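These notes concern the structure reproduced below.
Every protein chain except one is present and positioned as in the full complex.
Note that the chains are named A, B and C in the order they appear, and that numbering of residues resets to 1 at the start of each chain.
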Amino acid sequence: MSSTEDSKTKFRDQRRQLLRLGAAGMPMVLTLGAGASGGPLISQLQCVITLPGSIRILVDDDGAAWVGNGNLKKKKGKYKSKDINNFKDNADFSFPSSSAPSQFRPGSCSGDGDGDGDGDSSSSCYELYSLDAYQLITPGDYVDVNGSWNLGSDAASLYVALSARQADLSPNSSWPGISCIVSILNYLG
Amino acid sequence: MAVGPYTSQTIWIAEADDFVIRQFEDVYFVFCKSAGTTHLLNFLTASIVKNAVDKPGNMKDLYDRVLNDLELDAEDCPSELFESSVVQLDEVGLLKPKEYSNA
Amino acid sequence: MPETLISDLNRADVFSSLKEGQFELILGAFSARLASQSPELVDFLFDVYRDVPANLELQEVTDIALNVRPPNVFRKYLRPQVIPDPGFKVPAVPLPKKMAPLSLEMGMNLSVALKCCRFLTFHAGAVANENGGVLISGASGSGKSTLTTALMQEGYRLFSDEFGLLSLDKAEINPYPRPVSLKGNSISVVRDMVGAEWVSKSIMNTPKGEIAYRRARRSDIEQANVPAPVKLILFPSFAENISPRAKKLTKAETIMRLIESATNYKLLGEAAYKALTDMVVGAEAYDITYGDTEECMQMVRDFAGEAGL
Partner (left out) sequence: MSRYFTRVIAGLEPIPENVTERALLLEFADVNHVFGRLALVAGDMVSEKMQSVLENGVTRAAYDHHMLHNEKERLERAFVGSGIQPILLKGGAYVALGLEAAKGRRVSDLDILVPEQNVKEAEEILLAAGWNFDESAAEEYDQNYYRKHMHELPPFRHSARFTILDVHHRLLPPTSRLNINNKPFFEAAMPLVGSFLKVLSPQDLIIHSAIHAFADGTFETPVRSLIELNLLLNDLNPDEGLALVERIKMIGAEKPCAYAFGLLAKVLDSERADVLLKELGGVPSQTVLDWFVDRLNGNQTRKSTKAMLYLRSHLLRMPLYKLLPHLVVKAFKRIGAKPHPVRLPEIQ
């Protein structure tokens, strides 16, 4: 067999193999540069936060927030002041007002039984968000192609928003995922 | 997943004016001007597009011509693979059904 | 009108120009309007940017506008911090005031990456000699900056350690010789390589660890408007204690990899497709894995020779 025929055979074999892969489901057309964000894959944006345990986030109507794992039960759309105070006291992290973006704050706000000091007063001025243990959060998913945050109003979005706030307040803190968020905030450079 | 309905009688066309094609080794990079997207084709999908540019045809017609051009037989390239390749090209907008393009 | 370099200017004038938001920095591909209240930034400009042309009053609109400012009016008094503000919405972390230089560099990089569409922009280091240019594409930690610096030592001009800026009408890259940013261990490597006087003092404890900048040379800046055709494309990756190896890449592989490393490929459409494929046609490309800069450079020298550099 001549060497040109030899290489022709090899060439055919390569093509046949590619077709076999195609028949097995390999795409025959590949679209390039079509990352999820429509932009390039930036490694700093790919980091993932794994929550170390279940996390609850309490947000008041000024956008202040408390993060902990305390229990809180709603009764008739309201929380007991005693429970609220207990949650706040045991929170691992707290954030000043305006920390939680507006869509996370309670829609309407009213209190009752105020002032009688029996600890039974209740309030609807809070919203509680829960995140599961080991939940994965990819903050980069919330950065759009223009480099803007694009948050929803779910608990994970809130976690991302507070992470950014935490990076602002204290970039060296023990907030779960702080290094991920800082790397995103710093990406490039 | 098909972009939309088609039948065995659907005539598939490709609009050459809409592409910029550059070949490197056995790989074809195709830029689609109207969509602003870049695609990577192999010898099979590139041949499908080329045949649909030269002479639009239905699935069977294109299949026969492509096999002939590439010196392949139905064992090398089963019709299911061919059809799924056409659908993939439709998905990214490099092929389209003729009756649709006339609408 | 002869250009004024920052080193020709008076420190107090620069500071008040920055305070007014009138300070204009003109460097190769992009000009920048800078505003800041930070004296640390003035020091940094006089050190690392000393040979760069600048104006105390804005002469023209600029590609980039950046306000390196405290994150808000109140914070300024509580805990001095700075944040880069490129005039559009970007995620940015406020940094302690002494890190104003880092903030400036981050802000400028973000602006180029996200805002400027005049060039196809690769996340890559770039250098050139009189025969042509080298593009060094790699993620952070691949040794881009170190290799860029090493090639500068061999007589190549600095284009950038961060951005390969490809013209859209011809296969040429364009200089943007900002300081080379060095992290961690590479700082001492580069200080030994080029002499300590060429490297800024370190900024410690940044979110990215220790950072220092290797200044662009006056010759780099003087030729900041001279583009170069790309002849060699490198995709380095660094791993400790590994013997060096290289693999020549096919054109198709190179194109795919470069599309991934471009920040605005999709955005620029047909022009980007043509410019990129044209560039790859005229260049050789290699994937390099290395654990030692000098060993890597030996291979790079060979490849450069073969590519006609």
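One rule holds in what follows: contacts are C-beta pairs under 8 Å (C-beta built on N, C-alpha and C of every residue); 3 or more make two chains touch, one makes a residue touch a chain.
A quick note: this is a predicted structure, and the numbers were derived from the prediction, not measured.
Participant: Which of these touches the unseen chain: A:84, A:164 or A:178?
Facilitator: A:164
Participant: Specify the residue from the set C:98, C:118 or C:191 that touches the hidden chain.
Facilitator: C:118
Participant: Determine which one of C:63, C:210, C:260 or C:292 touches the chain that has been left out.
Facilitator: Only one of C:63, C:210, C:260 or C:292 touches the chain omitted from view, namely C:63.
Participant: Which chain C residues would touch the chain omitted from the figure, given the whole complex?
Facilitator: Considering the whole complex, chain C reaches the absent chain at 20-22, 31, 33, 35, 58-63, 65, 67, 69, 71-72, 75, 83, 85, 87-89, 92, 94, 115-118, 266-269.
Participant: Which residues does chain B use to touch the chain missing from this display?
Facilitator: These residues touch the chain not displayed: 1-5, 34-37, 90-91, 93, 96, 100, 103.
Keep this in mind: only the chains that are shown with their structure count from here on.
Participant: Could you draw the chains as nodes, link the ones that touch, and say if you get a line, ring, star, complete or other?
Facilitator: It is complete, because no pair of chains fails to touch.
Participant: Just give me the whole-number Å value for how far the CA centre of chain B lies from that of chain C.
Facilitator: 43
Participant: For chain A versus chain B, what separation do you get between their C-alpha means, in angstrom?
Facilitator: 41
Participant: Need the CA-centroid distance for the pair chain A / chain C, whole Å please.
Facilitator: One centre to the other, that is 31 Å.
Participant: I need the residues of chain C touching at least two other chains; which ones are they?
Facilitator: 256, 259, 265-266
Participant: Which residues does chain B have that touch at least 2 chains other than itself?
Facilitator: Residues 29, 37-38, 40.
Participant: Which bits of chain A are touching chain B when the two form their complex?
Facilitator: 12, 14-16, 18-19, 22-23, 27-34
Participant: In their complex, what parts of chain A are in touch with chain C?
Facilitator: Its residues touching chain C are 32-34, 38-41, 43-44, 143, 146-149, 164, 167-168, 171, 182-189.
Participant: Show me the residue ranges of chain B that touch chain A in the complex, using the header's touch definition.
Facilitator: Counting only chain B, the residues touching chain A are 26, 29, 37-45, 70-72, 76-78, 80-81, 84-85, 88-89, 91-92, 94.
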